[in-house]
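Written below as structure tokens is the structure these notes are about.
Presenting subunit A:
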Amino acid sequence: MGLPGSGLAKGLAITLRTMTRRSVTAHYPDVQPELPARSRGVIGLFEENCTVCMLCARECPDWCIYIDSHKETVPATTSGGRDRSRNVLDRFAIDFSLCMYCGICIEVCPFDALFWSPEFEYAETDIHELTHEREKLREWMWTVPEPPPLDPAAEEPKEVGSARKAADKLAVQLAEQLEQEQLEQEHGEAAEAADPGTPGAGTPGPAADSGAAEPPTTDRPEKPERPDRSEPSDRSDRPGPPEDRRQGREGEA
Partner candidate 1 sequence: MSTFPANASGTVDGTLLLAAGRGFLSPTGVEITFVLVGLVTLGAAIMAVTSKQLVHAALWLVLALGGVAVEYLLLTAEFIAWVQVLIYVGSVVVLLLFGLMLTRAPIGPSPDADSGNRWIALAVALATAATLVTVVVDAFVSANSAWITLDTPQGDTATIGESLFRHWVLPFEALSVLLLAALVGAIVLSRRRSTASGAAPRTSTRPVAPPGPGARPRAGARTVAGGGPADAQPVADAQPGPGEQADAGGQSEQSPVNESEPESGRGKKEER
Partner candidate 2 sequence: MEFFDVAWRLLVVMLAFLVLPLLVGQAEHKVMAHMQGRVGPMHAGGFHGWAQLVADGVKFAQKEDIVPAAADRRVFQLAPAVALVPYLIVLIAIPVAPNGVVGQVVDAGIFFVLAVLGVGVLGQVMGGWASANKYSLLGGMRTAAQLMAYELPLLLAAASVVMASGTLSLPGILDVWQWWWLPWQLVGAFVFFVAGVAELHRPPFDAPLAPEEIIFGPLTEYGGLRFAFFMLSEYAGIVVISALTSVLFLGGWHGPFADQLGWLWMLLKTAALCFLVIWMRVAWPRLRADQIQRFAWTCLVPLALAQIALTGVVKVVFL
């Protein structure tokens, strides 16, 4: 403590110093806050991706998601084929007066139909208006930002890893084949076995062309295919993945 009154002097000094500095107050209504990209403001619905699987509604701890749907029959595309049925979304609503912003619905959605948006200014004077219906939820999708880039030293995403593993495997196979061909040529044998009948040939990755020339680890596929995109056949008429659409929209804006 030292000198008597030194504590008082320190108090005066600290307050005076604080006064000369800039205050930390956020001038919110005048200046919008800079929210991080993953802020949990409101939940947007990308309804084109929704298959009415009801996972979100069932996982929601607050039971604040309401989904109505009906089934439609899609006639067979080829003659003699079987008719298919698919779910059509009638109502999708989130009651934000109940929602606790846990984000479980977004986590569980297998088809990437729900997204966080950092928008937060949707207070209402009537609590009923906090139940955002399908159209409003769709509108929020315009405000969903680009996912931020990974940190420099971050672990690479699972999709990228699995895709690269497949590409590496393919590259190794191709290299082996090339070696075999060369060996066969050197041995003066006939080269009619040049056609690679290997299982990986159905999906030739972009790395397949230059596989032998470069070291295999640098071969990253430009765009990893997401396993969940290619699955259901009845979704073939749906538009592409949301990233593409969003980029297009940003261009419009």
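Keep in mind that, in the parts below, a residue touches a chain if its C-beta (ideal position, glycine included) is under 8 Å from a C-beta of that chain, and two chains touch if they have at least 3 such contacts; residues count from 1.
A quick word on the picks: all candidates are chains of the complex that A comes from, given by their letters.
Quantities reported herein were computed from a predicted structural model and do not represent experimental measurements.
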item	value
Touch assignment for subunit A within the complex, options 1 or 2	2
Interfacial residue positions of subunit A with respect to candidate 2 in the complex	8, 11-12, 14-16, 18-19, 21, 23-25, 27
